[in-house]
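As you look at this complex, bear in mind that one protein chain is not there, while each of the others sits in place.
Take a look at subunit A:
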Amino acid sequence: MDLLRSLVDNIDLNRLADQFVYHPKSPLIFNTGFFLLLFLGFLAIYQLLRNQHRARLLYVTAFSLFFYYKSSGWYFLLLVFSTIVEYNFALWIADSRSPGRRKLLMALSLLVNLGMLFYFKYTNFFLSGYQALTGQPVPVLHVLLPVGISFYTFQTLSYTLDVYREQIKPLRNIWDFAFFVSFFPQLVAGPIVRASDFIPQIPRPPHVSRSDMGRAVLLIAAGLFKKAVISDYISLNYVERIFDNPTLYSGIENLLGVYGYALQIYCDFSGYSDIAIGIALLLGYRLPPNFLSPYQSTSITEFWRRWHISLSSWLRDYLYIPLGGNRKGVVRQYINLFLTMLLGGLWHGASLTFVAWGALHGAALAVDKLFQQVVKPGNGPLVKFLGWVITFHFVCFCWIFFRAGTFEVATQVIHQITHALRPDLLPQVLGAFRPVFALMALGYALHALPDNWTLRLEGVLARRSVVLQAALIVVVIWLVIQVKSAEIQPFIYFQF
């Protein structure tokens, strides 16, 4: 009791209150101690409200808005605006008989959604493009990008589009809709949840089964490990340095930097998605999987079925198929694939390097289609192995543009790899950055595990007591703390 009192006495109320205010430099992310405590408090009340449907939904929505406020400040009003507008558009579309009117309403909804996305994300990109083309100076606007806007505009768009295509019925209660749009686990970094997947879950009382719990624990533990141990460590201690200044390093260091980045971005993104899916599961909601060991793919087509699935399937259903998909002949199909990926690239960020990344993937998808149709390489082990080698390296090559930020840096990385490889330095480099490469090897080894192992592990965890489940999470959090406060790898030269 004394212990508790001294703890309470020690709490700095100002600092505690400060935690609840928006700080641009420290958004609320899952892998922080503060989120863990906040989530504990949140769950206590959530558990109490579990049989009060309406109150529970309102409570989660309010928490989600606070969560978004912590990440983006006053921009949370944008989320409120988006919710009100799309809710009404969907209703108007559903209630209108005339096809022309429906079309007009749909177009308006697209205009609002894409207009918002465009304004916040692409204004300066196109202004500077205009400047480059015409030579006329244009002012640069100081538009701050609201966190997660690309995710939730796509999510609300899919809802209105599905209503327009009469694939789902619109929600008749704005609080239900607000719950769907703002649901905090996936709000800022995906997965992009389809209305048709999520809305049926809203009226049901949330139920967390034993296997759900096992799955959630594994997702959260593995997600934390991927995001806060592997990704954060190799990025700070190795990958960022290479891409900050590729010419300081030999080709072999650059090459390892590219492999490192491939693992880093996968672990970062899929890890965060996994935590989001796990947290949603703890609340009793099922979100679709977002990544399925993408680097196991043996073709680029397969890669896009395993990488950021919620985005690629969104692009397929709402961009590629409306463009005509494969229904308008082979040439059009290739063009559609290419265009879809080009825009998909731009979705990732307002920069020509993202466009180039999308274009490379689009072209590769088209080439792969053609190759499969013309050559019909079959499915033998050698074909699979070669396919894997080529796919993995092509994906890595594209990551260079994705990460580099400018074509200049991308060219430098490629130049170092092709012109100054110095493979003789490999043992030295590996030796000097031992923890980095040990983690990288571990990351890739875990990635190579067959999917059914994961399922089996989920089953094993599901049968264990909650104490053991908590212990697993604690072990991972403890590892995260060790990595977070570890001294950074010193700077070393090899190239003399």
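Here, a contact is a pair of C-beta atoms (placed from the backbone, for glycine too) under 8 Å apart; a residue touches a chain by one contact, two chains touch by 3 or more; residues count from 1.
Just so it is clear, contacts and distances are computed from a predicted model.
One chain of the complex is hidden; its UniProt record names it "SGNH hydrolase-type esterase domain-containing protein", one of "ATP-binding cassette domain-containing protein", "ABC transporter permease", "Formate dehydrogenase subunit gamma" or "SGNH hydrolase-type esterase domain-containing protein".
Between the chain not shown and the residues A:Val21, A:Ala44, A:Leu133 or A:Leu382, the one that touches is A:Ala44. Only one of A:Phe34, A:Phe66 or A:Tyr318 touches the absent chain when the whole complex is considered: A:Phe34. On the side of subunit A, the interface with the absent chain consists of residues 7, 10-12, 15-16, 19, 33-34, 36-37, 39-40, 43-44, 46-47, 207-213, 216-217, 236, 240-241, 244-245, 247-248, 282-283, 412, 415-416, 419-420, 466-467, 469-471, 473-474, 477-478, 481-482, 484-488, 490-491, 493, 495-496, using the contact rule stated above.
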